[in-house]
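Below you'll find the structure I mean.
For this depiction, one protein chain was excluded, whereas all remaining protein chains were kept in their positions.
Labels run A, B and C following the written order; every chain starts at residue 1.
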Amino acid sequence: MIKRYSNPAIAKIWDDEYTLLLWQATELSAIKARENMGEVTDDVYDEIETVLMTTEIDLEWWRKRDKEIHHDLNAFIDERVRHLESTLHQYFHRKMTSYDTQEPAFATKLIKSLEIIGDLYDTVEAALVALARKYRYTIMNARTHGQEAELQTFGARCLTWLAELRESATVLHQENRGLMFSKLSGAVGKYGSIDPDLEKMALQILGFKPFYGATQIMPRILYLPIAHGVSGVVQVLNKIALDIRLNARSGRPLMREPFSKKQKGSSAMPHKKNPIRCEQIEGMDRMARNFTHMIEENVRTWEERAIEQSSVERVAWPSLFHVTARSLSEMALVLQGLQVYPDNMLLEVYESRGTYGSSEVKEFLKDRMMPLGFSYEDAYRVVQLACFNVFELPSEWLEVRNLVAKDFRHASASLTYVSTLEMPPIDSIQTFIPHGQLRLTDELDISGQDVARYNACLVEIFSKGEVETWQAWIDCFNPAVLLKNEAVLYWEILGE
Amino acid sequence: MIKRYSNPAIAKIWDDEYTLLLWQATELSAIKARENMGEVTDDVYDEIETVLMTTEIDLEWWRKRDKEIHHDLNAFIDERVRHLESTLHQYFHRKMTSYDTQEPAFATKLIKSLEIIGDLYDTVEAALVALARKYRYTIMNARTHGQEAELQTFGARCLTWLAELRESATVLHQENRGLMFSKLSGAVGKYGSIDPDLEKMALQILGFKPFYGATQIMPRILYLPIAHGVSGVVQVLNKIALDIRLNARSGRPLMREPFSKKQKGSSAMPHKKNPIRCEQIEGMDRMARNFTHMIEENVRTWEERAIEQSSVERVAWPSLFHVTARSLSEMALVLQGLQVYPDNMLLEVYESRGTYGSSEVKEFLKDRMMPLGFSYEDAYRVVQLACFNVFELPSEWLEVRNLVAKDFRHASASLTYVSTLEMPPIDSIQTFIPHGQLRLTDELDISGQDVARYNACLVEIFSKGEVETWQAWIDCFNPAVLLKNEAVLYWEILGE
Amino acid sequence: MIKRYSNPAIAKIWDDEYTLLLWQATELSAIKARENMGEVTDDVYDEIETVLMTTEIDLEWWRKRDKEIHHDLNAFIDERVRHLESTLHQYFHRKMTSYDTQEPAFATKLIKSLEIIGDLYDTVEAALVALARKYRYTIMNARTHGQEAELQTFGARCLTWLAELRESATVLHQENRGLMFSKLSGAVGKYGSIDPDLEKMALQILGFKPFYGATQIMPRILYLPIAHGVSGVVQVLNKIALDIRLNARSGRPLMREPFSKKQKGSSAMPHKKNPIRCEQIEGMDRMARNFTHMIEENVRTWEERAIEQSSVERVAWPSLFHVTARSLSEMALVLQGLQVYPDNMLLEVYESRGTYGSSEVKEFLKDRMMPLGFSYEDAYRVVQLACFNVFELPSEWLEVRNLVAKDFRHASASLTYVSTLEMPPIDSIQTFIPHGQLRLTDELDISGQDVARYNACLVEIFSKGEVETWQAWIDCFNPAVLLKNEAVLYWEILGE
Partner (left out) sequence: MIKRYSNPAIAKIWDDEYTLLLWQATELSAIKARENMGEVTDDVYDEIETVLMTTEIDLEWWRKRDKEIHHDLNAFIDERVRHLESTLHQYFHRKMTSYDTQEPAFATKLIKSLEIIGDLYDTVEAALVALARKYRYTIMNARTHGQEAELQTFGARCLTWLAELRESATVLHQENRGLMFSKLSGAVGKYGSIDPDLEKMALQILGFKPFYGATQIMPRILYLPIAHGVSGVVQVLNKIALDIRLNARSGRPLMREPFSKKQKGSSAMPHKKNPIRCEQIEGMDRMARNFTHMIEENVRTWEERAIEQSSVERVAWPSLFHVTARSLSEMALVLQGLQVYPDNMLLEVYESRGTYGSSEVKEFLKDRMMPLGFSYEDAYRVVQLACFNVFELPSEWLEVRNLVAKDFRHASASLTYVSTLEMPPIDSIQTFIPHGQLRLTDELDISGQDVARYNACLVEIFSKGEVETWQAWIDCFNPAVLLKNEAVLYWEILGE
């Protein structure tokens, strides 16, 4: 991963130095296991361990040797063994194949990387929880298809983000089956020169159980769920980032990612505050999925193994972790510093003209129109018509809507004209429907006769409306009523 | 492809019936070529052709035979040959291998599919051209990062859509190298039993040239650019669809895809008008790219061929064309019926407070501040500060912004309160800057001293401003000036 | 999925008829839940259920209506409700949004599809177990990098296939978290009109628990592990298929997929027996992964949902199950009828000249050469040299190897010449090394002096070799010794 997006802790896990230390750990565990099994005397392990732990691995020497013999693990053995007395050479990498050494090291790197990802994840989760709590009663329009839908609180939206993110993160919090196992079963996985008990004991020292059925390597299917899981976290982060970007669109932004005091939005346009962190997470998502797809293809190998997967794993695994770490740390910054604008949320609700209650209103009318001989379909159409009616423009604005500028002078004039117009009044279906003044519209296929019947019906419902009717009507638009059940989300998700 | 998204014309090209007719065409072309080369007498071709053209292929018979012998091409030969006199059998499929018959048929199917796609594409292009012309002077804010940027016309945006779409569509309008060639060179492509001249002649009848270097099949790399090209069209359509969706967000939509009179937006919420066609194109894009990725993998085959690519091609190619056709026909409907709201475009420009001119203003100030001892960086900061200042809220609104509702009663009250507040006045940097009343803001790292220096400077510039200064200043915000160069786009892209 | 690769049982689950029945089941469960909660009287549910269960859904009517209103779920409600008395209309789909109805139906389709896949999987697993048992003592060369490696039994290889396949199949045998939950929480998932208890009760009837934190739809991240899991099964099947293909290469095939008595391998070449089923599984793998990638992208949606995922899911999910079912049923046929050739396996071992023991030999020599002043590296080099030596050609064959034909006459003559040559004798390192007659080779960087030292050493080891030496030596090549530990695999994997 290029430095710009590289996470230092991840980088350390995947660099040569740590890799070689992990290889050494496997080798030592095998010698220790032999000691435990009585195959070698006690001093052998101690002598070897003492030398190796006190003699740093010479990376340059190793790299040079690798270039010569085209075999990195053999080069490592050569580097290590040269520090040992010759009588000890035989105990090192005894009867093992390269991947006996490398597989536990590889699994350890995955485990360590997941730990780092897990820590970063916790910060994001904590930030989401804080937002959910803070904005528990901050109302806003929910949106489906980008269109204003029913009401919700911003806190509850944070809970949906949180719930989805948690689902994506099981890989970080469960014991991953693929990381419980490793192998030390020789060149083709059939224990040709190796006692299965040696494998069991050496792996135990390293924290693993034997996988029975390995070939020269562990079957790569075991690691796929890790990659899929980690990539899934990035995908959900990107879903959250996308929502923030949608809500940060200028004009009437509902929220914004933080913008630092010295930050510049654009070299050309000094007024810009761009959601660049959230946008970057979209880029990270594109990468995370495709790094995972590289890893997926590693399941396909020849017989007891071929080495196609090696280069892919050297590149794709650390890269996947880097982009995941980056996504998490960027998202943490965004959420911790998120600027939320309740004024604009309220304005948006207000200007949506009561349509947030359209579903409730439909049920309200169904219950009252059907006894009067109307169908449930009629109730639907009444609400639809009312909602369309309250968005109809006054004539001076309608004129502007239908105007197509003929040249730039015309365009400039229109711009000036618009700045002088009074904003259209905001009518709400809450007040509109009880008046029974539905109007024909060419947007819907409803006849004048039907409109008349609907209006008569509405007048009847509301004119003879007793207190209960009106109470029920008002409740259709009352946040406290509409959102009372959000409490269950807080209870189930946050336990509060 | 499931029926819902299937294009009938594409379906016909890829169904069994047409496929077998194309196989027959290859077989006949080979016999005709033999006749031309003097290998068989004239009557042979005529007799065979007469019988085959007048005897319909019995698909059921063929399918049953295929099941028995596990070889669709051999089953086809059996079906055809049984109608011929036995003396003619030998001339049919003589010395050919299955893919000698199938490859020209396959290429023909690609060609025919591209024609259908090409026709649909033309409708979309025409709709875009019409929009670009109609809205040539309809101004709107361009947006980068979702943030209002400089001014543009909606017509010019349509031109950028058009220019990108055209780039994606070269595959539809050029002679595709991969479709100029085919093969009839025998079982391993080495002409073991086949005269290269026979190949040349037979392919010529079918409209192809020989590809020298085929194996049993054509190298699949030849067809990749077709898949990539077609998929690219969908990707650009999706970019356009995404822009429309972004602009159709309710509140103050700038445009909307058409909504039919009987359409229902939602089973729950009667007020909804959802951009479902544009959203579907996003789905099509997800499919188009991944169908293409299936096809990509077909390059990897064994030696003189293995048959992994066959199943993939049976599924992925027609599917790719179906989703492309669907995307084009949906987009044609969207663009032809696009509802455009110039009133909201103007309102958005107006409410963006002159920031659309921030880039011009920065240059204006640079030219005038630098002679007064300021740096270009100072000019940048003045504009940035002014832009931030004009968006500052009056105190009653600021209070709402900083309010975090404590319960739903509080939230309801805020909603009511907001509906009673007067909207904040719309100040523009056009009037703000010349007054030299920049204010400190905690959003930027600018000192009070600097603000004072900047204000003094602005006063100097504008107070002693001669007519030229003011003319230049006004031009910074004049659409006719700012957008005059859009004419070059119309000229270069539409030739008008 | 095209008919050729379609599984009828999968097709049935995803067709319109079954889908609508599942939607009906959700609607009924909601009414039943209302009855349980005392919201509606007992007779309401019974009346509705009786009518709906006895009146078939008219698919044509529904399709026509969908075309008109562009909303499949609303069209379904219209179809169903028209059969009910008008007083009952209000109870149907009451306060629900489309995806309240569709989500449990969708999850049920996934569950049913997994059951079918699970059954097919069991057949494959059984076939693998049978092979592993039958060939428990049938020895063959293991291969890494396509090169002959150590010995193994074919039975043990089957166990590695089995172990990997089982790992891929956890999705089929565990309770999948994503399928335990569903939702009935209204248009934006905030229970605007719906009692959380109603959701709990209705879902319980359908076999689900509520997912707290849904939006209008379930978060798509929940279903990703299903797609990844199923696709993983295909990937492992393809790994097995690839191994079979590699082993079926003609010349000296070790195994072959079954070839039916009427089957034709090629229209041109009657002698062909092609592994077309295994090759097709490679095609299925290409599709399975990419269908899954389509599904992956569905995590990215807008706010409380947009509908991009819908078209993708209609296509990709059933397609994924179809290609998985196809892969399993083809693999079952292949494994059940697998033709295994122990003669060729033995021949291959024999002709590999004892190199299968090279690892043991290396350890044997290490133990004996190091006391004589040699390094472990020397032991490695001795084995390497010996292995290269025993593959050296006799002069008449070497001549052929170095011959580059100058024209086709020359080539023909060589072919005839080769047919007259006696095959080179098969020497083994088992007999070669003890003789201490290592030879210089230009393939390795070993000096003549070293070769001499090595030979002297070997002579010393073996000449003064006591019985134990020779016994240890013979054991290096003894299958019973080398493969004794395979028993642990049988025990751990099959429990026998």
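As a convention for this text, contacts are C-beta pairs under 8 Å (C-beta built on N, C-alpha and C of every residue); 3 or more make two chains touch, one makes a residue touch a chain.
All figures in this text were calculated on a predicted structure; none of them were measured in a lab.
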*Which residue from A:I13, A:I57 or A:L73 sits in contact with the chain not drawn here?*
A:L73
*Pick out which of B:R177, B:K406 or B:H435 touches the chain that's been left out of the picture.*
B:R177
_Just to verify: which one of C:P8, C:G38, C:P270 or C:G448 makes contact with the chain not shown?_
C:P270
*Interface with the undisplayed chain - residues on chain B*: 78, 81, 86-87, 89-90, 94-95, 97, 142-146, 149-152, 156-157, 159-160, 162-164, 167-168, 170, 177-178, 186-196, 210-216, 219, 221-222, 224-225, 228, 232, 235-236, 238-239, 242-243, 246-247, 285, 289, 293, 296-297, 299-307, 359-360, 363, 366-367, 370, 375-377, 482-483, 485-486, 488-489, 492-493
*Which residues does chain A use to touch the chain missing from this display?*
1-2, 4-5, 68-71, 73-74, 77, 93, 95-98, 186-187, 193, 245, 260, 262-269, 274, 276, 279-280, 282-284, 286-287, 290-291, 293-294, 297-298, 302, 306-312, 314-316, 318-319
*Can you list where chain C touches the absent chain?*
134-135, 137-139, 143-150, 153, 245-246, 248-252, 259, 261-262, 264-266, 268-276, 279, 341-344, 346-352, 355, 358-359, 362, 380-381, 383-384, 387-388, 393, 397, 400-401, 403-412, 414-415, 418-419, 423, 426, 442-445, 478-480, 483-484
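One rule holds for everything that comes next: only the chains that are shown with their structure count from here on.
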*asked:* Taking each chain's centre as the mean of its C-alpha atoms, which one lies nearest the mean of all protein C-alpha atoms here?
replied: A
_Among all chains, whose Cα centre is located farthest from the one for chain C?_
B
_Using mean CA coordinates as chain centres, what's the gap between chain A and chain C in Å?_
28
*With chain centres taken as the means of their Cα atoms, state the distance from chain B to chain C in Å.*
36
*At which residue positions does chain C touch at least two other chains?*
95, 97, 186-187, 193, 293, 297, 306-307
